[in-house]
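Removed from the display is one protein chain of the complex; every other protein chain stays in position.
For reference, chains read A, B and C in written order, and residue numbers begin at 1 within each chain.
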Amino acid sequence: MSSFKSNALRGTFFLVFGLGWSVKYPLKYLSRKLNADNQASRWIQKLDILEGAAKAFLAIAGMLAEQFIPDGSHMGLYSGGTYSWEKLTNWQYTTMYLFYGLSGIVDVLAYSPLKLSLGLDRLLLSVAMFTEGFLFCFHDYNNTALDQHLHSLLLIAIFGGALCALMEVFLRDHTILEFFRTSFFILQGSWFWQIGFVLSPPWGGPGWDQTDRGNFNFLTMCFFWHYAAALLVTAANSVFSYWYVVGRGSGIQTCIYSAILSGSDERGG
Amino acid sequence: MSSFKSNALRGTFFLVFGLGWSVKYPLKYLSRKLNADNQASRWIQKLDILEGAAKAFLAIAGMLAEQFIPDGSHMGLYSGGTYSWEKLTNWQYTTMYLFYGLSGIVDVLAYSPLKLSLGLDRLLLSVAMFTEGFLFCFHDYNNTALDQHLHSLLLIAIFGGALCALMEVFLRDHTILEFFRTSFFILQGSWFWQIGFVLSPPWGGPGWDQTDRGNFNFLTMCFFWHYAAALLVTAANSVFSYWYVVGRGSGIQTCIYSAILSGSDERGG
Amino acid sequence: MSSFKSNALRGTFFLVFGLGWSVKYPLKYLSRKLNADNQASRWIQKLDILEGAAKAFLAIAGMLAEQFIPDGSHMGLYSGGTYSWEKLTNWQYTTMYLFYGLSGIVDVLAYSPLKLSLGLDRLLLSVAMFTEGFLFCFHDYNNTALDQHLHSLLLIAIFGGALCALMEVFLRDHTILEFFRTSFFILQGSWFWQIGFVLSPPWGGPGWDQTDRGNFNFLTMCFFWHYAAALLVTAANSVFSYWYVVGRGSGIQTCIYSAILSGSDERGG
Partner (left out) sequence: MSSFKSNALRGTFFLVFGLGWSVKYPLKYLSRKLNADNQASRWIQKLDILEGAAKAFLAIAGMLAEQFIPDGSHMGLYSGGTYSWEKLTNWQYTTMYLFYGLSGIVDVLAYSPLKLSLGLDRLLLSVAMFTEGFLFCFHDYNNTALDQHLHSLLLIAIFGGALCALMEVFLRDHTILEFFRTSFFILQGSWFWQIGFVLSPPWGGPGWDQTDRGNFNFLTMCFFWHYAAALLVTAANSVFSYWYVVGRGSGIQTCIYSAILSGSDERGG
């Protein structure tokens, strides 16, 4: 049904952004606090554009992967021979990546001369996450109860992140919301890996027993252990960024800043 | 059960408002920004009254259509002969149009000397959408699972729009909320058309197979493709309005404005 | 199960408050606007205390009625003879009235020298409504589907009102929220009467057919007709209050005010 590789791909997509944000947001917060001049804001702007471009690029890569991997749908949607829909799961993930792609494009356009309304980038991220969540809600799990249970748990991470992004439309640059959203992305990423290991282990063999109630209870707990780990990773990265920029003395800090900001110094300063 | 024509009528009702708003709100935003004088606000006021009147008129037209089309209820609600309720689906849509009619009347009254509380127009719109949503929630689908699935998806658009309108009671003239609500209205309109094509195709023949699980999965995806299209249409109309008013140089812009505002110039200026 | 009289009693309780508020809130709004001096606020304060006392008194009356009507529970909760709980429905409504009583007491105490936190009165009203809603949620309807459907619809009015009151904790004296809450109370009152007529008509005979799907669909619609009526009544009372105080010229208005405020004039002025 869902192979290990495609779950790992999805997991990596979310982990990359989650871990990236767990470093970016503390740095953004600190640069704002330390640099009164507008060097920091120029550097964050560049990072935002880069992030949007990466999101759009990875989403397109994901769409192509879902379509053109050996057991992908190869752009075929309806089989005239059997009068039935084909490879709908691959198309579903393509749809999911499509919305993340739109979100990435809006992230880039937010800095264009088009002057988009402030908050539109967060709204599109929220829309992408809600779309993902509703796709999993309405997905037909063919009576594979454990599969459904794993994705029900995932919904907590998805809708949690979507609500965070929605609130950020109105409360932009709120550190707590950014922290929360980051932890939900890391959780989502690591849980996609877990889903891969449970349903189709990479070392072959069948997945876990779909009927054993113990598996259900253990995986519920396991989901929250993942979340505890996601919180710790986010916190550790925040503390590390804090220590890296502030804690090493104002002399060394200047060196780091000049290194980080060298690109913008050359052109802007 | 639900004929193609009445679904198309409902879809057109929502598409007209969605597409109208996708042009009106960017224009309103731009006129506010460009015109310091109160010409723009007078023009928007006229448009708001017109919109309210159109909403009330279309709602009454919808109510009459539901009652007096050949297979309508013709004001009959209870059949004394069979001791049973008659044509409840038509009455249900009449109720839905009734609330949109009330919303239209309040839109008009908001500019009357009655001095309604600011935000009452948005509240009534929200009430109309929640009423529509709950009517679909509690509707009896007679075990036609695909019918129910199509309307469950529609609920996302309805309740999404209702929540937007509810938030606008407190955050009036918020561009993001107006953008979001507009996209939900276009989605609702196009989805009513889709429901018509799926359940009772205009070229005759039965609707889609109510038991094929593939249809369920495809339509779930299809709903989000509709939403992606709705977002693109809303965005394109915004950009087009922006280009039409601002992008063509301040000289030409003055001409356009004098054309748009000529009506209010004659009487007001 | 639930006799006509007790449903009428509950309906009257909510209608009294709903209709009272539909006159009180517009008058409060207008007096604040017209009277710069503190006569109006003193008069509103007296009305608030009176309302709280009436709420507490009616709640106690309701509790006594549920216990000591001929088919009430007479303070008996557990039957030692049959080893079973007795008259739990009466006890459930007693619990409901208990929370409204607490809300009334806090309304009165809000003006005492105890200096309660502002908003505690609205919070307790919200708690009373949530309690009522959860009691109906978890109520055992003994497989009487129509009974359950009627109370499910009622939940919309209850939770709608509860959310309004909860938001008023943070947005006190918001006219839109007060209008909305008033309309939900009137709806709740009239729907309790409707429940009485449907389940146990006062002219005797059995209630409506519990298995006819037509009844379900009709009552869903009927609930929203009640709400349209509740909105119209609230609006009419607001307009009438406006006309009564403002519309009749400033000369007559002064007379009315001196009549209304005479009580507070004698002591305070």
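In this text, a residue touches a chain if its C-beta (ideal position, glycine included) is under 8 Å from a C-beta of that chain, and two chains touch if they have at least 3 such contacts.
If you're wondering where the values come from, they're calculated on a predicted model, not measured in any experiment.
Trainee: Which chains here touch the chain that is missing from view?
Mentor: When the full complex is considered, the omitted chain touches A, C.
Trainee: Quick one: say which of C:T131, C:Q194 or C:S238 touches the chain that got left out.
Mentor: Per the contact definition at the top, the residue touching the missing chain is C:T131.
Trainee: Go through chain C and note every residue touching the omitted chain.
Mentor: For chain C, the residues touching the absent chain are 77, 84-85, 88, 91-92, 95, 98-99, 102, 114, 117, 119-120, 123-124, 127, 131, 134-135, 138-140, 142, 169-170.
Trainee: Where does chain A touch the missing chain, residue by residue?
Mentor: Considering the whole complex, chain A reaches the absent chain at 149, 152-153, 156, 171, 175-176, 179-180, 212-218, 220-221, 224-225, 227-228, 231, 239, 242.
As a working rule, only the chains that are shown with their structure count from here on.
Trainee: Of all the chains shown, whose C-alpha centre falls nearest the centre of every protein C-alpha atom combined?
Mentor: The most central chain here turns out to be B.
Trainee: Please tell me whether the contact surfaces of chain B and chain C are same or different in residue numbering, using the over-half criterion.
Mentor: Under half of the interface numbering overlaps between copies: different.
Trainee: Could you grab the centroid distance between chain B and chain C? Build each centroid from C-alpha atoms only and quote it in angstrom.
Mentor: Distance between chain centres, rounded to whole Å: 33 Å.
Trainee: Hey, what residues on chain A touch two or more of the other chains?
Mentor: As it turns out, chain A has no residue touching two or more other chains.
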